[in-house]
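Omission of a single protein chain aside, the complex is shown with its protein chains in their original locations.
Here is chain A:
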């Protein structure tokens, strides 16, 4: 049973506002001329996305988004920027020559994703029941249904950690 779309509920309005913030800051990430500002706009984008998850009652995922993406991944990216010799501040040659192709690829990807979501769900409706996104219900589905991807994730993390160590240690040489 699909409820009427008009008038919108408070949750729908908050969700729309948060999505505008997310899309706007995502655009600023790729258009700003300052590399560090791009990383900071990414924080705003991830934060708005976390807010969207909260409105959709995916409570645990929202706080994971804050902890992992806003907390850890952006710090990793800032470290990545600090490792380079590139100067901070306004950089004129930040745009690559591929920007038109990149914009086309991004638009095409967005078109495919939006088409799939709209075609797949159409007017499907699910009520937002608080509690379905709690740590307990997620734990239940991870350890009942998705154990193998969970264990595969640990191998992925291990591989990436060893890769980071090998790359960052200059005294670990490859085979002659």
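Basically, a residue touches a chain if its C-beta (ideal position, glycine included) is under 8 Å from a C-beta of that chain, and two chains touch if they have at least 3 such contacts; residues count from 1.
Here, contacts and distances are computed from a predicted model.
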| item | value |
| --- | --- |
| Name under which UniProt lists the unshown chain, selected from "NADH-quinone oxidoreductase subunit", "Pyruvate dehydrogenase E1 component beta subunit", "SoxXA-binding protein" or "C-type cytochrome biogenesis protein CcsB" | "NADH-quinone oxidoreductase subunit" |
| Among A:13, A:67 or A:102, residue touching the chain not depicted | A:67 |
| Residues in chain A touching the chain absent from view | 10-11, 54, 57, 59-60, 64, 67-68, 71-73, 75-76, 79-80, 82-85, 87-89, 130-131, 135-136, 138-140, 142-144, 147, 150-151, 153-155, 157-158, 160-162, 164-165, 167-170, 172 |
